[in-house]
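Showing just some of the chains, left in place.
Labels run A and B following the written order; every chain starts at residue 1.
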């Protein structure tokens, strides 16, 4: 139409190529939201697990996310340098991540806050993209966020434990308290890390291997918590939707509360243009090179039948240990072809 | 911490001052989403009303939105030239609008699709901001979107009516069909316009005066549809949550389906930083200058007791008539002081 010229006012917002794209989302006014919903102080495990669930949904949809880190009301998503998601259009990337996260947060609310059908009002998150050219900055970024977790949590925990902020009393108690700090659950002290790692092949790929057993609806039962080296018990009341859903693994149609549907063929973002690479299928090839048909040693050698899935843990990402060890694949050089070919 | 330098990689994305900011959101892969949820073809009134409800939530939170227009899976929001929302930071504005819209869409889902607690999977919207320097472009922008409504709807309606796309047959039928086209509900042919207009003071300010009576949960009953000049009946089954809620106007606590809470003191965005101007209170001053206390002629002169509220209509916004008439305030010059003072 003759009005179409207005479309040309849209500006090109393509992000520089070949640098890491980091998208951070943060709850808007969660000081109030957490109070309105009576979140446990200073850390509400339901709220954190719901955040983790929403983040998993984002990571599940967007294969180019290498790692995600969450704490409090925020989550950070790292995209691979070579991603061409939406041709790197900034508004598309940011708005999609923030919308998907928000959507999942409201969607899965009642699985974590089981006494209420939905929150008292619609929660909102903001989002932004930041570019990081090198590995150093990426590591420092995550160190920055995790250090923030420590600091805030240390402060908040002692603050709430004391129930007062009178200076003198505080200092003494603080010291004492500090010695007990390390006994707190890792999810509080270290936040949550979502990684793409090998999981048993028979495990549903939308399952998430939790550090805190049975806290995540649709997750595997405690016995599957292979990676959970830092788990601990929580004294505050923890919802147990897993009881409800754990028996349902494998029977999709009866699990309306699980987002596994999103993972298989009900993806919100699977359109013709943004065709999802069939990474899941590809990854289901046995690591040991077994023929797909040879299921003989299935029961005996379960560990050998693995595929890539999203796992969660609450570990140190400050310092080199993580990045050269378990997380080494994250910042490993990519093949060059992607860039040059076009 | 020593890691904080990474924050400085965030780029300044402030939008040029003193130009209109237009934010458009659009459902991602709604071709599939509409099919998965068996939306009526080509127009599903439940889906459209849910879109309208979500848009109203956005407009309710963000006072600087002058007008909004929706059709199909998209919505456009026009911010006043002088808005200083988030200091005009682009990512903040876009992500907040898209998050709030998405959140409300999932939140109010079951009020419109009453047979399901939530959608089959979390819906996602993308968003973008576009700058328009002058009134001409703003009008042309809305004309562009509404013309799009006409074209798509005309095509889709005839397409679905025919149930086939054989060329010869089509042409004949198309002509015939076209004559009946104007009998379609205005919401299909013209989309939805959200405006800030005077409404009776006793009406709850989160109510929305609908064109299609009783389709919007929490809205006033049909008798209140003052502005609905283009309403018509719909043959497809329409949900009637209004029956449920219409009796509850005034008794907030018992109306969990209404988002009115967001409007009073449960706003997702009402934080210290983004302090909402108390436009609602201000606007509740009587138009005729009555003292607040003088309620003598209250019953006799109800029309005089008005305040600003959000109303919906399905009218022509292509052409000058709207912009010089009912919509004249939208593009009226603002006072200059805002710009110069700083």
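Brief remarks on what is shown
By our rule, contacts are C-beta pairs under 8 Å (C-beta built on N, C-alpha and C of every residue); 3 or more make two chains touch, one makes a residue touch a chain.
Everything numeric here is computed off the predicted structure, so don't read it as measured data.
Summary of assembly composition: all chains derive from one sequence, 2 are present in place, and the complete complex in the structure file consists of 4 copies.
Here is the rule we go by: only the chains that are shown with their structure count from here on.
Separating the CA-averaged centres of chain A and chain B is a span of 32 Å. Only residues 1, 3-7, 9-11, 25, 28-29, 31-33, 36, 57, 90-92, 94-96, 98-107, 117-132, 137, 140-141, 143-144, 147-148, 151, 256, 259, 261-262, 266-271 of chain B touch chain A when the two sit together in their complex.
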